[in-house]
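Of the protein chains in this complex, one is absent; all others appear in place.
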Amino acid sequence: MLRTLSRSDWLLMAIFTAIVVTLPWTMQPIGAAYPDLLQKFAIYGIFAIGFNILFGLTGYLSFGHAAFLGVGSYAAVWSFKLLTMNVLPALAFSVLIAGVFAFLIGYVSLRRSGIYFSILTLAFAQMSYNLAYSVLTPITNGETGLQTRAIRQSAEISLRDGDIRIIDQALGIQEFGVPITNLFGMKMSGYPGFYFCAVMLIVCFFVALCISRSNFGMMLKAIKSNQNRLNYTGIHTRPYLIAAFVISGMYAGLAGSLLAITDPIAGAERMQWTASGEVVLMTILGGVGTLVGPVLGAGLIKYAEQKVSSWNEGILNSAFSFLPDGAQAFFVELFSFFVGEGWHLTLGFMFMVIVIFLPGGLMEGFRRIGRAFNRARRSEGGRTTVAANTPAQERG
Amino acid sequence: MSVVELTNSDAAGRGFTSGIPDKVLHIDDVHKSFAGLHALSDVDLDVRQGETHAIIGPNGAGKSTLLNVCVGRIKPDRGAVIFDGDTLTGKSPHEINQLGVARVFQTPEVFLDLTVLENVMVPALSKRDGHFKLNPFSAIAGETSIRNEAEEVIVNVGLKNHVHAVASSLSRGDKRRLELAMGLIQRPKLLLLDEPTAGMARHDTNATIDLLKQIKEGGMTKVIIEHDMHVVFSLADRITVLAGGRIIAQGSPEEIKNNPKVKEAYLGEEQV
Amino acid sequence: MKFHNPNRRAILKYGAATGAASLATPYFFSRGAFAQSNNYRNAPTGSTVTLGFNVPQTGAYADEGADELRAYELAVEHINAGGGGMLDTFSSSALRDAGGGINGKRVEFVTGDTQTKSDAARASAKRMIENDGAIMITGGSSSGVAIAVQSLCQEAGVIFMSGLTHSNDTTGKDRRANGFRHFFNTEMSGAALGPILQKNYGDNRKVYHLTADYTWGWSQQGSMEKYTQPYGWETVANVMTPVGAGDFSQYITPVLSSDADTLILNHYGGDMVNSLTQAVQFGLRDKQVNGRDFTIIVPLYSRLMAQGAGDAVKGIYGSTNWHWSLQDEASQAFVRSFGEKYGFPPSQAAHTCYCQAILYADAAQRAGTFQPSVLGAALEDFEFDGLGNGPVLYRAGDHQCFKDVLVVKGKENPTSKFDLLEVVEVTPRAQVEYPADMLGGELGPYNDGV
Partner (left out) sequence: MDAIFLQVLNGLDKGGAYALIALGLTLVFGTLGVVNFAHGALFMLGAFCAVTLNNVFNISYERISETEKDFLGNPLKEQVPILQDWVGPDVAAFLIDWSVPLSIILAVIAMAIIGVAMERGLIKHFYKRPHADQILVTFGLAIVLQEIIRHYFGANPIPQPAPDAFSGAANVGALVGLGSNVIYPWWRLVYFLFSAMVIFGVFAFLRFTTFGMVVRAGMQDRETVGLLGINIERRFTIVFGLAAVVAGMAGAMYTPILPPDYHMGMNFLVLSFVVVVVGGMGSLEGAVLAGFLLGILQSFASMTEVKAILPGIDQIIIYLVAVIVLLTLPRGLMGRRGIAED
């Protein structure tokens, strides 16, 4: 397994790990160094990496991936309610159940390709969302969302409103107030929660890297390239597609369970088409088919949602306070279109600008910078760098 | 007369079993029509173990349809294709390939986003691992034996300098070489070649002929569809001539050269 | 061309809380480094205290959210000035006596966008708590969000003063010690509407319910059924409609062929606008069944949304938490200060948010600390007046305010686009009170976040 990766891959792993682990410090200048946003970076990074295993490698665009995120969250919260507040069983259950769910949906949807596949996945996800919001309320607690509760005092209280936590009860673990998710006693909120997510992100990134460099990954890329030819080469493509779909569904389930682990609530709107669309946007924004791109895209969108939306006029005023009064008023006026309540506008423009000027997403931008840098070095008379010769590693 | 020979072997072919080693492919009374137009009718054909069998014929004779029937792309209206004891008719393309039938496409159908090496490794892995294997952790980079083998084939087809090039960057001729390499790497029991030299310069054509001759010595059975009579007569052990969806002649190159029916069919179209 | 433009806000000189916490090194494995010295989360150390306003800024309730934010800004202005608006009429003088700020600290605020989604709302609340050092969270425009943020605040150890949330569950089975609600609920709506409906429409009506298919809808439908039953009102059918259905025609036509003579629309927001507009289009308001005029009722009214339904609201009964046309001194003072600043009257969402901000500040001032458990105790069973609803009790048992409920009716001849509802009756508080344990749920202990 370790032979999977080349030296440059290990270097990539090392750099990625270093960046993720140091996020609490490096994110400070842009005001993103607080646990919740960092957790979201990691969680949606996992979601996008998983989505990219399907979309980036096989070219199959699922428009219903949020369903697996939602299922993962529900599974995790039910594990908290029924078994234990320890996060490991929740994690295992979520991944397992999301995997089964993905298998069922994938088995059916993958009978079709192209936009027909996209609409099938969308249809399944929307059905899940609509039912979870209304008819399935006994399981999902509907609009309010499924939450952990104190241990119920009598069997008359429904399981939605009172937990049983069989394992914790058997072990005689005492609870005070709101039950808190933990990893063998270590609280999974705040920074410990972030580091737990970060470890998961690094593991997920590593697995995705391995998949991308493996025989299996090459087959997936071959599907994207020319599925028909692959059939004549003796490969049955459907099992590969289903496997990729299930793996990426399990990633989504893992992301869903981490959402529940860092914040024990699961709501139906996690399954809505807008949530599915969000992960598509994250992936395309960062760079489809690249390894790092989806994580970057996820970070950018979550940053916009959390931080850009919070820059109200007061913050703008102090940001531009170095300007003379008239100019300050002008800039505050101008920027207030794009931040605070206007953060959607920024997002919309960002999508357009990136796709117009950087087809291939943010990673394309980095590649261009890299190339320009290399050219500059060569024209200085320096020796040609090795990087220019490395054959398209990052495409993986 | 080859047609007589065909009827003779046909009698034996009805009771075809894998125990008879010299008949690898048996095409049994295949019919196919598209919208009332008979593309193939009453086609019976045997391909012997180790031989290079050329199928020639004027344009629209049904050569490509016949090939497509063999690989499962087209379902015949009637009749069957039997390969090494297995009926191919009704099987899906990947199953047919897994039985040992590989196809080289006329217009290159390579994996444009993959490198040349990867393009060749895909069929190699398919041969080794079967039609599906979930191996997300077994690294491409760790497949040294298959990698060496693939590199060898790539060198053989003359793509030595392009091993790590992305397939989409290859010239059309190089893509055809790659196609050939993808067929050869599987060491199939039967290799179906659809005009392997079409569009190649004479020099390249000769190189391809040499390469195919080499393989012949290795004992691989081949069916070639070809327009270029130079190629056909350099390679073929036996030749089947199709015209209007029917077999009009079959026999050794010498027999075919002198067959009046063939001359008639090709009159003004090809110089032999 | 001059369009009505509710989104422009005057540039204000309000403080920008950029968040001292964000500049500090990450504080590992503890819930805030400050907490150790001060016994509670995000205890203010400098000369300012930061409040977190979490309102919908995008999505269907964005205008309501914008109005809430206006009210909060106004409230902050008044608190820092030690007077103005309803702060002058408020029965507790603690803030006025302090002469500006709370506990000697100037109030600053941070804002967040709930998007009317639980996840987004919790995330922005967490941002304000973790990054911006907000000492409390307030706002919101739907019950799902309120309940989600309330439980988050309980876990994080800050006070949550909910905004517009009408579901029983907020202070019913999902009540939390750290959460407080000023707004009324479906139980009170039902209790207030029942007698008025009987008075106007008589006994023994046959009712067709269209109910938004989620917890609030069910709860509203249940209350309406419960409080109209004593008058012999009978439910012919209760049909669930999907949230955000847009076109309700397929749910309205069956009403025509049933023998119902009353339609109750248990919808809110966009659903209410659409279902009411369409029901009126189907001629339901002009229909006669069994010799009686057909009647439509909208249990929960919002003026902003009534604006969207236009003429369709005329003559239609419903309930509301507060309305700007009230003539009492406090309401008048609030409308005047709000109207002078923004140019139009405040909505009920703005009113409840303003009240919540003032009530929080007052409790903190009276308690002398921002510590949730102490501050909360100051709010519990707190009786006050002068905030536009008459005498109000913040009940200790469920952290729910009890006050008079307004029964309103769509005005037949509005004089302006704000003048859409007229107050028909003010149902006294005693009539809408219910025992604290009726709805189930448990407050649990306060959490100070340490």
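Going in written order, the chains are labelled A, B and C, and every chain counts its residues from 1.
Quick note on the criterion: a residue touches a chain if its C-beta (ideal position, glycine included) is under 8 Å from a C-beta of that chain, and two chains touch if they have at least 3 such contacts.
The model shown is predicted, which means the values in this text are computed figures rather than measured ones.
The undisplayed chain touches these shown chains across the complete complex, A, C.
Touching the chain that is not shown, out of C:203, C:234, C:293 or C:311: C:311 (per the contact rule at the top). From the options A:30, A:88, A:115 or A:334, the residue with contact to the chain not on display is A:115.
In the complete complex, the residue from C:167, C:189, C:262 or C:325 that touches the missing chain is C:325.
For subunit C, the residues touching the chain absent from view are 1-7, 59-63, 66, 213, 237, 239-242, 244, 246-247, 249-251, 253-254, 256-257, 270, 273-274, 277-278, 281-283, 286, 304-305, 307-312, 324-325, 335-336, 339-340, 345, 415-416, 418-419. The chain not shown here touches subunit A at positions 55, 59, 61, 108, 111-116, 119-120, 122-124, 126-127, 130-131, 134-135, 227, 273-274, 277, 280-281, 284-285, 288, 337, 342, 344-345, 347-352, 354-356, 359.
The criterion applied here is as follows: only the chains that are shown with their structure count from here on.
Chains that touch both subunit A and subunit B: there are none. Taking each chain's centre as the average of its CA atoms, subunit A and subunit B sit 47 Å apart. Computed from the mean C-alpha positions, the centre of subunit A lies at a distance of 34 Å from the centre of subunit C. The multi-chain contact residues of subunit C, meaning those touching 2 or more other chains, do not exist; every residue touches at most one other chain.
Considering their complex, residues 24-25, 28, 31, 33-37, 40, 130, 133-135, 137, 142-145, 147, 150, 161, 176-178, 180, 189-192, 259, 263, 265, 267, 269-270, 305-307, 309-310, 312-315, 317-318, 329, 332-333, 340-341, 343-344 of subunit A touch subunit C. Subunit C makes touch with subunit A in their complex at residues 7, 9, 11-19, 21-23, 25-29, 31, 57-58, 62, 65-66, 108-113, 117-120, 122-124, 126-128, 130-132, 143-144, 147-148, 151-152, 154-155, 169, 173-174, 213-216, 240, 242-243, 440, 442, 444-445, 447.
Those residues of subunit B that touch subunit A in the complex are listed here as 71, 92-95, 97-98, 102-103, 105, 109-115, 118, 121-123, 125-127, 129-143, 164, 166, 182, 186.
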